[in-house]
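All protein chains but one are shown in place.
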Amino acid sequence: MWRKTASKYSLRAIHSTSKCLTTGEKKVWSELSSRSSSLSIKNAKIKKSLFEGGKPETIVNIERKAAYYSPVDIDKTFQLAYDELARVSGDKYALVDELKSQLTSETDTEIKAQLEKKLNKALVDAEIYNPEVLYNFEYDSELIDASQPVYRKLLHDKWKSHDLMVLMQRLEQLHVIPDTLPTLEPKVEVKVKFPHNTKSEFSSWIVPGTVLPAFAVCKPPTIEITLFDETAVTDDSNSSSLYTVVLVNPDEPDLSTNSFTTKLHYGLSNVPLSHTDNQIDSGKLLTDGEEFTFSSYIPILPEKNAQIQRACLWVFRQNEPLTIKSCERESFNIREFAAIHNLTPVGAHVWRQTFDRSVNAIREQYHLPRGRVFHRVRRTDPYMG
Amino acid sequence: MLSSSIKSAVLPVLRTFVRFKSKADVSPSTQRVIGQMSALSASKKQPKVIRLSNEDLIKHKSIVNAWNLYRRRKVSRQRDQLNKQYQSIVDAMEDLKQSEPELYVWANTKQTNKKFPLQLRVPTDYPPSQPWVYNVKK
Amino acid sequence: MKGRILGRISLRAYSTDLKPVVSSTLLISRTPIISEELTAFESQYYKYNNELWKRLMWTFPKWYYYKDGTISEQMFKELNPAPVFNNPNVDFPNGRPEIRQGRDRRFKQELKLPKTYSTEVERADETAAESSDNLSRKIVPNSRITKADETKDLTSLERKLARTLYLVISLDGNKWSLPNFEMSREEKVPLHKLAETGFQSIGGETVNYYNVSNTPCHLHHSENKKEYFIKSHILAGKFAPVDNSTKFMWLAKEELQEYLEGAYYEDVKHLFNDV
C-alpha cells in the first residue's frame, strides 16, 4: 500500500522540482491565516533563495556572493525533502484539529489538561521540521516568538544543551547550593545583565560565576526569566504565574561568631511573567517598580580583604499573591523566607564580587558607612558560632 | 597487450615525450617509498572545508531531517508487517493444535536434513544476461 | 501409538460431518533478481550525498599511479589539463581558484582516465564471441526492464525483476486464486506435503522450488474450509499447467489486489512482500 502512495508522491515531486508552494501538501506551511506569521521567513528575498535556489541572499558582499558555490543538487533534494516533511506535518496538523475539537467538547479538567499537553506536543511536532522555523530560530532572533510552542521547544533544547549545564556547574562549585537553598530543579532560564553599563565588557548578559567590579553592578539589573513549561501560561487572574526574585549575599562577615551571615540586597515579589513578557527591565521598574519591590536594590559592596563574595539571585514561583511589607536585610534566612511564603525555587543565577577602587564612591552614593578593613592575613581564631 | 586502438591513441603523445632524469638525489627505492607514503598521507591532498551559507545549512538540515523521518517510517512499516506475519503463524499453529493435533505435530517437526538452496541469489543492480533458468535437472 | 491416534482422529472425523475441510494453500514466490526500485527522494538523496562525498574526497595522487615521464603519464596529462592558476593579474568573477596538486580545492575532482577501448572504430573482423571474451571491452549493463515487461506478459518469470512475484492460478479462467489443495477426510498428510504434491499434480513437475518451512504461515477461514498457507520460493524452472484449461500468472502485490477477491486479499495481504 505504501508503495502506491510513495510512487504517486514521487511523480508529483518530479513535476514540481523548482516551483514551490503550488501543490496541496505544501499549503501546510505556506498557509498563514491560521498560523502565526513568526513561523515564516520575513525577508522575501531570503525566502526566495531558500526555496528557489540561486546565490544565497544572506551573503551581502557581492564578491563573496559570486564566489560562493552551493553543494551540487542541494536545491532539488531540498524540494523533495520539503515535500516529505510537509506531508508529515500535514498529518500532525490533522491531529491538532482533532485534539482541538475534542478539547472544546471536553469538560473534565484532568482530561482537558492531558489533551492540552497532547495538543502542545502535536503543535511542536507539526512545526519542528519547518525549514523556515529553523531559519528564524538560528538566524533571525527577532522572529523567535515564545508564544509558539515550537520556538519554546527549540529554546528549551538550546538552553539544556549548554547554558543550563554551565549554570548548574557554577551553582554547585561555588556552593550556592546548599549554602543558600538545599538544591534546585531548574524550570526557567534566568539571565541577568546590568544595562546601565556603557562599557561593552559589562553590558551584555552575565555568564554565571563571573567576578564583577562594584561600578558594574551599581544599578538594578535587568532579569530575563524564560518560561518553558506549559503550565506557566499566564492570564491575569492566574496566580501561579507570579514570581518572586531575591538577591542575597551569603558571605557577609559576622565578627561576633567569626563566621558569615546572609544579607538581602534586592527583593521583588508578585511579578507577573508570561512566555512573551518575560523581562524585568528598566521600563517595567520605571512604571511598576514601587509595586513589585519589597526590598530596594543595594549593590553588594565587599569590604577590603573580606575575600570574594557571591551574589546569589533566586527566582521563585509563587503559589498565591504575597503581601510582603518589608524585610530585615541583615541575617536574612532565605530557607525560612521560602518556607513561610510557600515559594518554589525555579531558577537561579550567580555572580561574584570583591573589593575594588569603585566601592567607596558607591558606598557614598548609597549613603552607606565606610566599609571595614580587615587584615590581609587569615588568623587561626576558632569558629565561635 | 596494447590493443591497436590504444596504440593509435599513444602515437600523438609520443611527440611530446621526454624522459626525465630523477629530480632528487635519492635512490629509486627510497623515491618509491616516498611516493607510497605520500599517497597515504593527507598533506596537500585534502579538499577545502565546506562552509555552507545560512540558507544551505538549513537546506542540508532539512534534507537530513526528511531522510531520517522517511527511513523511520519505512523501517517501522517493515517491522509492523513482520509482527503481523509472526502473529499469523502463531494463530495458525494455535488453531492447528486445537483442531488437528496430528497435523500440528507434523507441522512442528524440525526438518533436520534441509539445506538452504544455493540457487537463491542476492539481488544485483543489473540483471544477468539470462535472468531466469528454465531447464531443471531433477 | 501413532496408529491409535490416527484411528481416533479418523473416528472423530466420521462422527461430525460439519467439521471444516482442511486445505493447504501454496504461497510460491519468485524473489527479486535485481535491487529495489528507488523512490524519487531516495535516489535524489543518494545522489546528493554522493556529490558531497566526492567533493570531500582527497586529491588523486597522480604521481603514485603515473610515473613522471612515462607514456601513461602523458596520456593522463592530455586527458586532464591543468586548471588555470590563481593569477593575481587576472579577474576571477566567480571566486579565485585554489590549486593544490593540480586540483581546484573548491570543487570535486573530475578525472578522465585513459579508456581501454576505442570509442569510434569497431574492428570489422571481431566477432561477437570474440568481443565478449575481450577483457578491455566497454562494459554495458543489461537493462532493468525486460522483454516480458514491455510485452506485459503476466505469465513470464522474467517480468518485474525488482519485485517479489506470486503464483496465482485460475481453473475456469475467471476466478483467480492462490493454488489451494484440499485434504481428503480419509487420509491425513502433512500440510506442506499436501501443498507440494498438489502443486506437482497441477504442473509443478518442472519447477525447482524451496519450501521455507513445514509450519503454516497463515490460516484463512472460509465457509466450511480452512486454508493453511505454506510459503515456498521458486528457484528455477517453469510452471507448466497439466490441464490446458488452467491459467496462471506471476503477480506482484498490487496486481494481486486486482485479481484476488477483496475480503480474501485483506486477510492475507500482510503475507505479501512490498518489495
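Each chain gets a letter, A, B and C, in the order it is written, and its residues are counted from 1.
We adopt the following convention: a residue touches a chain if its C-beta (ideal position, glycine included) is under 8 Å from a C-beta of that chain, and two chains touch if they have at least 3 such contacts.
Please note the rule applied: contacts and distances are computed from a predicted model.
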Undepicted complex member, UniProt protein name, chosen from "DNA replication complex GINS protein PSF1", "Exosome complex component RRP4", "Cell division control protein 45-like protein" or "Large ribosomal subunit protein bL27m": "Large ribosomal subunit protein bL27m"
Visible chains in contact with the missing one: A, C
Of A:109, A:141, A:161 or A:183, the residue in touch with the unshown chain: A:183
Hidden-chain contact residue, picked from the options A:66, A:103 or A:124: A:66
Selected from A:48, A:158, A:219 or A:329 as touching the chain missing from the view: A:219
In subunit A, positions touching the absent partner: 60-63, 66, 175, 178-180, 182-183, 185, 195-200, 203-204, 219-220, 250, 253-255, 258-260, 281-283, 285-286, 304-307, 344-345, 365-367, 372-376, 378-383, 385
Absent chain, residues of subunit C that touch it: 83-84, 87, 89-94
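By definition in this document, only the chains that are shown with their structure count from here on.
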Farthest chain relative to subunit B (centres taken as mean CA coordinates): A
B-C or A-B, whichever has more C-beta pairs in contact: B-C
Inter-chain centre distance, subunit A versus subunit C - centres from mean C-alpha coordinates, in Å: 55
Between subunit C and subunit B, distance of the C-alpha-averaged centres to the nearest whole Å: 15
Geometric centre distance via CA averages, subunit B-subunit A, whole Å: 48
Interface hub residues of subunit A, defined as touching at least two other chains: 2, 68, 71, 74, 77, 80-81, 84
Subunit C: positions in contact with at least two other chains: 41, 45, 48, 52, 55, 106, 108, 274
List of subunit B residues in touch with subunit C within their complex: 3-6, 8-10, 13-14, 16-20, 23, 35-36, 38-39, 42, 44-48, 50, 63, 66-67, 70, 77-78, 81, 84-85, 88-89, 91-93, 95-96, 99-103, 106-109, 111, 117, 119-121, 123-129, 131-136, 138
Contact set on subunit A toward subunit C in their complex: 1-4, 6-7, 9-11, 13-14, 66-69, 71-74, 76-77, 80-81, 83-84
Subunit A to subunit B touching residues, read off their complex: 2, 46, 49-50, 56-59, 68, 70-71, 74-75, 77-78, 80-82, 84-85, 88, 129, 131, 134-135, 138-139
